[in-house]
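Note that one protein chain is taken out, while the other chains of the complex remain in position.
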Amino acid sequence: MAHALSMIVNGREVNAHVEARTLLVDFLRDHLGLTGTHVGCDTSQCGACVVQINGLSVKACTVLAMQADGADVTTIEGLAEGETLHPMQQAFQDHHGLQCGFCTPGMVMSALDIVRRHPDPSEAQIRDGLKGNFCRCTGYGSIVEAVQAGAKAMR
Amino acid sequence: MGRFGAGQPIRRVEDRRFLTGQGTYTDDRSLPNQAHMVVVRSVYAHARIEAIALEAARAMPGVIDIFTCADLDADGIGDVPTIFLPQNRDGSRMTAPRRRPLAQGVVRHVGEAVAIVIAETQAQARDAAELVQVDYDPLPAVAEAMDALEAGAPAVHDSHPDNLIVDWEMGDEAAVAEAFQSAARIVSLDLINNRVAPIAMEPRAALGQWDEAEDRFTLYTGSQGSHSLRTWLCRHVFGIPEEKMRVVAGDVGGGFGMRIFLFPEHALVLYAARKLGRPVKWVGDRSEAFLTDTHGRDHHSHARLALDEDGHFLALKVETVANLGAYVSQMGAFIPTLGGSGMLSGVYRTPHLHVHVRCALTNTAPVDAYRGAGRPEAAYLIERLVDAAARETGLAPDEIRRRNFIAPEQMPFTTSGGKTYDSGDFARLMDQAMARADWSGFPARREQSAKNGRLRGIGLAYYIEACGGGGPETARIMLSPEGDATVLIGTQSTGQGHETAYAQMVADGLSLPLSRIKVHQGDTDVVATGSGTGGSRSIPVGGAALAQAIEAVQAKAKRLAAHLLQAPEEDLSFADGRFTLPGSERSITLDELARASRDPDHLPEGMTPCLDATESFKPAAGTYPNGCHICEVEVDPETGETSILRYTIVDDFGVVLNPLLLQGQVHGGTVQGIGQALWEMAAYDPESGQLLAGSFMDYAVPRADFLPRIDSATDESIPCRTHPLGVKGAGEAGTIGAAPAVINAVVDALSPLGIRHVDMPATPHRVWKAIQQQRAGRFGT
Partner (left out) sequence: MKASAFDYARVESLEEVFALFAEYGDEARIIAGGQTLVPAMAMRVAAPALLIDISRLEALQGIARNGDRLRIGAFTRYVELQHSPLVAEAAPLLHRAIPLIAHEAIRSRGTFGGSLANADPASEMPACALALEAVMVIANAEGERRVAAADFFQGLYQTALEPGDVLVAVEIPVAQDGMQGVIEELVRRQGDYAMVGLAATGKAANGMLSGPRFVFFGVGDRPVLATKAAEALADGPISPEHIAEAQAALAQDFTPLGDIHCSPATKAHLARVLLGRVVSRLLEHR
């Protein structure tokens, strides 16, 4: 049975009917075509699917679309202002905080959550804040540097 | 700045699309009218398939069709091939067991594909797949290679009743035996190189399409090389000319060796697409990745080193048993034999080497290349063994290495492994690394840790690897009428940043901004040939081909400029995109030449139109990056927990093209090596053959919160002498150096207790157990 669903995604109101089993990440990818949010595991550990619901980071593979009914959702596609990258996105590029790019959208969203909690994060706070995001390419050092630089640019 | 823009830390051009969610990984692509495939997989490690009942599944909503091996057989679909077939020591050639894309009569590992369900939506395919009823008659299974080679072990394939698929050797057995006779000391070590899962963050996926009018397939799938996939699919699976298949990689979310290979799902989406006349998409989930991605490593080795009374190495003898899994993947038999064995000599003069490798079939996922592919296994073995020798001789770990290093003045040096190293200054790099790691200050730090009840250890490893292998690589450059450059090349980035690295070379060579250069890779309709990316070959081989192509375009442009300016070619100078005849007003830009080159009236005699060039490079010799890793750890003896406190690397990669990208390769690779050493283990239950570590809950991938910052440096003063650009390759180096450095450090920490080896992964439980056993043994309890 299809359920009516309404939410704000990246500042735009969307309305749809979805099967109850539709995950938020399926809704974003398949219904809205926002394929920047990725699925890297099925046990809510890798963090490739991190988005924000009402300003808090969540794993979009572990939230039903219906649980986000009425919510304000931000995805990686909602960060840049036209051609200008968000300072955190820019910092990832400047510090080579990405390689294959698959974990990157989730990393950036988690990075923003770290800065929300700690505007001037220490290395330890960043590493702790990234423990729900796996990266197999970088070894994390460049990501830590990127988050520090991004936080500074956001202050 | 060096030639072709070398030395510049250019920011990556591909980042913007990844950072804004605009990448195109396989699952991001959808085709009109596409159907979805879900794979029914074996729940047993070994079982006979008695019957497959499909009626209930077929009746489910949205189901289009279901296929089993019987369908593939009826339609003449070939096998997933084994490409590398080594020669056994008795002179016979290895025979590979058949690997059907869907199991034929018998399943041989958990996760093996048994049937495919095609439905309108993925959810419907999943719902129906649950109702496919396979009646299995379970058979005894064997998961460990050592067990598989025991008499009476269950045979994985009837064609190989003893499970021994390869019996291979290299080296001079008699000379080694003689050296051991005369040795003052023999040091031996039993080592397990643990089985690991590759964990590309993008799970494998494939989207197949068939064009009936053209009688032609298209396969969209993230890979490390579209061309080899195309060749294997056409030759071995479908029996069609390569012109009838297009393979497109798109953006690829990590590879680490695993994405070189042809997997059953590639064949299956194409088969179903042709059968149904609709595009068919398969997206694997993480559980499927753990069960069916090729795994890496899984070697058991007995290694013995003969030394004279001064600690000089006389000979090395290695007996290895390698687990190849239930089927031999394309290069599976290469890794433990030719892939790694030649590097067992390491950076040492050791005059004699003998290696005996036995490869076993087991009821586990196929094992194939994983970052380093044989070379990490070799480096781990020799660097652990040398450390053990240092302990037994009482020589310091740096001193015993110093006494045995191949000296720079001995280069080129052909090792007992048969490799000819062109360059390297191992002692100098080791000294640099030791200084950066404050090696001399370690005893004081150890004492400090001891005061806190912790065991501190420091470990050193000097790795060397062989790069630049594989086939030739071809690069093509074309200039548009406006002078914008397009590069076509057959290597494939799975995150390394080839679009930037290659563009950087062209930008420098042709004085173009990066924004006017486009690098194309991974589409067999666009790029004519390719050997793909693997074995750290992209810059050493692809880069060399591109350098030649840049020079060819430069030469062609210069000849055209001379023609149009009516000036002698040798008098022209090229700067900032413009050819100038010094001392005159005459000049012409590359952009103008690009346009002029399209008009035959403007061309000198014999010149083909357009500013373009196609050049191939086939490496005459391997390249040998090398370096020193130093790891410092602290072990909590109460819990066995190991913390890495400090990590130092000094590498010799020859000439460095882009230091930013290079550091990314080194750090990422190092963390993969650390992961193998401390946490990662693709463990199977030895009897049931069930994968025990089948999710991120049980398989410990390194995370940001338990790693230190890595201090790394490169010595760029030792260019490769056999390579036109002087580069040596860097993609796998970190992984190769890290595992022995970490375990040497852990063992050093535990050595005051009398422990001389701990197998990987050195998990808290394993370390704690080693401590307990040692204490029990010592105090006789």
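Residue numbering begins at 1 within each chain, and the chains themselves are lettered A and B in the order written.
Note that contacts are C-beta pairs under 8 Å (C-beta built on N, C-alpha and C of every residue); 3 or more make two chains touch, one makes a residue touch a chain.
No experiment lies behind these values; they were computed from the predicted model shown.
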Among the options A:Thr22, A:Gln90 or A:Thr104, the absent chain makes contact with A:Thr22
Cross-chain touch to the chain not pictured, restricted to A:Glu77, A:Asp113 or A:Glu145, is A:Asp113
Which one touches the absent chain: B:Asp285, B:Glu319, B:Asp438 or B:Glu551?
B:Asp285
So that we can see where the missing chain sits, which residues of subunit B does it touch?
121-123, 126-127, 130, 285, 287, 638-639, 641, 679, 683, 692, 697-698, 700, 703, 705-706, 763-765, 768-769, 772
Residues from subunit A at the interface with the omitted partner, ascending:
1, 3, 19-23, 26, 30, 42-44, 47, 50, 53, 56-59, 61-64, 66-67, 69, 110, 113-114, 117, 128-129, 131-132
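The rule we apply is simple: only the chains that are shown with their structure count from here on.
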Between subunit A and subunit B, tell me the centre distance in angstrom, where each centre is the average of that chain's C-alpha atoms.
29
How about subunit B: which of its residues touch subunit A in the complex?
11-12, 14-23, 25, 27-28, 123, 199-203, 251-254, 256, 285-287, 494-497, 660-661, 663-664, 667-672, 695-697, 701-705, 707, 709-710, 734
Which part of subunit A faces subunit B closely enough to touch in the complex?
19, 21, 29, 34-43, 45-46, 48, 75-77, 79-80, 85, 89, 92-94, 96, 98-105, 108, 123, 126-128, 130-131, 133-144
